[in-house]
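Missing here: one protein chain of the complex. Every other protein chain is in place.
To keep things simple, chains are lettered A, B and C as they appear, and every chain counts its residues starting from 1.
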Amino acid sequence: MPVKLLFIGDIIGKPGREALSRELHRIVDRHYVDLVIANGENAAGGFGLTAETAQDLFKCGVQMLTSGNHIWDKKEALEYVKREARLVRPANYPEGTPGKGSAIVSTPGGVKVGILNLEGRVFMNNLDDPFRCADKEIEKLKEETPIIFVDFHAEATSEKMAMGWYLDGRVSAVVGTHTHVQTADERILNQGTAYITDAGMTGAFDSIIGMKKEEAMERFITQRPSKFEVAKKDIRINAVVIGVDETTGRAVTIERINLACG
Amino acid sequence: MPVKLLFIGDIIGKPGREALSRELHRIVDRHYVDLVIANGENAAGGFGLTAETAQDLFKCGVQMLTSGNHIWDKKEALEYVKREARLVRPANYPEGTPGKGSAIVSTPGGVKVGILNLEGRVFMNNLDDPFRCADKEIEKLKEETPIIFVDFHAEATSEKMAMGWYLDGRVSAVVGTHTHVQTADERILNQGTAYITDAGMTGAFDSIIGMKKEEAMERFITQRPSKFEVAKKDIRINAVVIGVDETTGRAVTIERINLACG
Amino acid sequence: MPVKLLFIGDIIGKPGREALSRELHRIVDRHYVDLVIANGENAAGGFGLTAETAQDLFKCGVQMLTSGNHIWDKKEALEYVKREARLVRPANYPEGTPGKGSAIVSTPGGVKVGILNLEGRVFMNNLDDPFRCADKEIEKLKEETPIIFVDFHAEATSEKMAMGWYLDGRVSAVVGTHTHVQTADERILNQGTAYITDAGMTGAFDSIIGMKKEEAMERFITQRPSKFEVAKKDIRINAVVIGVDETTGRAVTIERINLACG
Partner (left out) sequence: MPVKLLFIGDIIGKPGREALSRELHRIVDRHYVDLVIANGENAAGGFGLTAETAQDLFKCGVQMLTSGNHIWDKKEALEYVKREARLVRPANYPEGTPGKGSAIVSTPGGVKVGILNLEGRVFMNNLDDPFRCADKEIEKLKEETPIIFVDFHAEATSEKMAMGWYLDGRVSAVVGTHTHVQTADERILNQGTAYITDAGMTGAFDSIIGMKKEEAMERFITQRPSKFEVAKKDIRINAVVIGVDETTGRAVTIERINLACG
């Protein structure tokens, strides 16, 4: 049976964390999940991550956290990212950035999985080249394991698909995050890499990408800065389950999850 | 039975047009479609629309074309958009822009449907406010019919969801286009508007958003300008079918289509 | 003798305000200034404007404040902008925006001057079209006076020059702001409009556009969010003096000021 990786899309504040605390074990059971990875960049009040909110997620069963552009929003993350083995930030932040961009984690069954986090540049920060950065990181991870999971945190669909094809056959999965909207294009690419443009988000869906819809709408209408607050209604979990052949590291299945949980 | 609107996501060049010529009638039959709308901004060689390519699409059974930022890529579109009743361009282009941003079309059964095309501003052109523009256009269309379909051609998920909520209860459907990747978030919003962030694209999927993947990838790797060419392999049709109550204009169903056709 | 308008570039926090309190009367005397206009969008701690900081500036001899994208940074500005006759915000913010985009002010000698504030869209907010907005505002102002001063708060040199040429012969001056760097391209355009791409800033020049240079540099180096603080050393006043023919509203002179004041 393939190794089953569950990846949970950007967790938005308390509603997202609570949904996982109630439902994650069920998803894990139903899909025979071996390893739970989640994007935590919005877990603390919608912006950033703290040691405490990360702890919440580890308690639910998350084994590894990825992140993205919002990881620096809470000041304490600068320190936390250094000491927390179970947290990666995009690898293509410049040299000297606290924390690490990739990690090896083991499933309870002892299978090693490489986790690589990257951030896109189109319409985003001016980071190092995520493509060349991926080359280097993958070479390193390959020394440990053929199973590599990539969270590519990016805005533009073209950049995300380019990364999928660029890494096709070299990693087990390229899963996009950041837009907070799950895409319906999950597939196994030609050389065996599982791909989806965006895994979506875990939080309130009576919202604009997780935030209260009235406030987010106001920003478009007024073009003035406005406060954003985490929304609370219509909670859903967005995720993907990827089955990977343990020996080759090739993906054999990719399945979307969109679970309404109240 | 509700009025059934079929909307086809951005058609990418000849592979997209040919797929429709082979398969559209089947989709129409299977889903009891009353009206076929399609986004044609990439129908001519991947960039823009010509009278000839539009003709191809009308012959397949498309009754109304919407468009987006690429509509001006072929010079002749400037004239064509003026004389073609079955073509709209985003309504929020500035005053004096050739063509029209909305239209009324009738189903074979005689039901009038308002079509409104809008373009987003986040990461895109500096256009007039699509929200206030929608207010005006909808008021006009409502005098003719309660059934209104909106193609919101935009990049950012937040702007698209904001438009969905902004128009919720006032139009039958807000369907996003432009990213060329179908999203999995189709739903009926609280007040009865069908919504999906992106309908996806119709063309070659062994590609980067419809274009040959080697060339598109090269642009990211080299950061130099490069030619794009329409891809040809793994053709699929991405679309949505929306069921609308004829009397109230409220959506009752929204269903995604992702049809592999060779 | 022509009417002499003094326009002071973006005032950056306390160092900028204090420089004006010490030196403004001298500049006014030396250049026979009839009216002092200043951009106040950064007057309060580098971000935004408050009633108190505006008061400081009026006391120095400023008669009219223009602004830009930062005008909304301090919450109280939302109310202040409504009640302060001597303050304009960019006219092309959407309908319903508090405050006004243009005003008429009189010199001590009784000459009426129209003041128009506009904001660019390239690399900035998604506002209404500043070109068409200018058409409407100018028509209104022309009923009162032929002398019209425009502060075009914009990033891209191309958009700023386009506005200059667009309004050439219809207003007395188009002066750019926002980049905080004075340009050396002051001139009278073909039809009599004084033009400069950017008036520069008034504040500390041992800085990165007015902010402490270490912190601003860090943002580029780390690509993480960082606090900005107003710099304090090497204070200079950047401004332009424009001579306008009272009868025709045509500019006859434009002169840059770059005054080191400690």
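What we mean here is this: contacts are C-beta pairs under 8 Å (C-beta built on N, C-alpha and C of every residue); 3 or more make two chains touch, one makes a residue touch a chain.
Please read all numbers here as calculations on a predicted model, not as lab measurements.
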item	value
Touching residue (missing chain; options A:18, A:129 or A:215)	A:129
Residues from chain C at the interface with the omitted partner, ascending	123, 129, 131, 155-159, 161-162, 165-166, 179-185, 190, 197-198, 200, 206-209, 213, 216-217, 220-221, 256, 258
Residues of chain A in contact with the chain not shown	94-95, 121-122, 126, 128-129, 132
Chain B residues touching the omitted chain (full complex)	72-73, 78, 93-94, 96-97, 125-127, 220-225
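Throughout what follows, only the chains that are shown with their structure count from here on.
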item	value
Of all other chains, the one whose Cα centre sits farthest from chain B	C
Two chains sharing the most contacts, counting C-beta pairs only	A-B
Whole-Å separation of chain centres (CA-atom averages), chain A against chain C	44
Distance between the centres, which are taken as Cα means, of chain B and chain A, whole angstrom	30
Per-residue multi-chain contacts in chain A, two or more chains	220-221
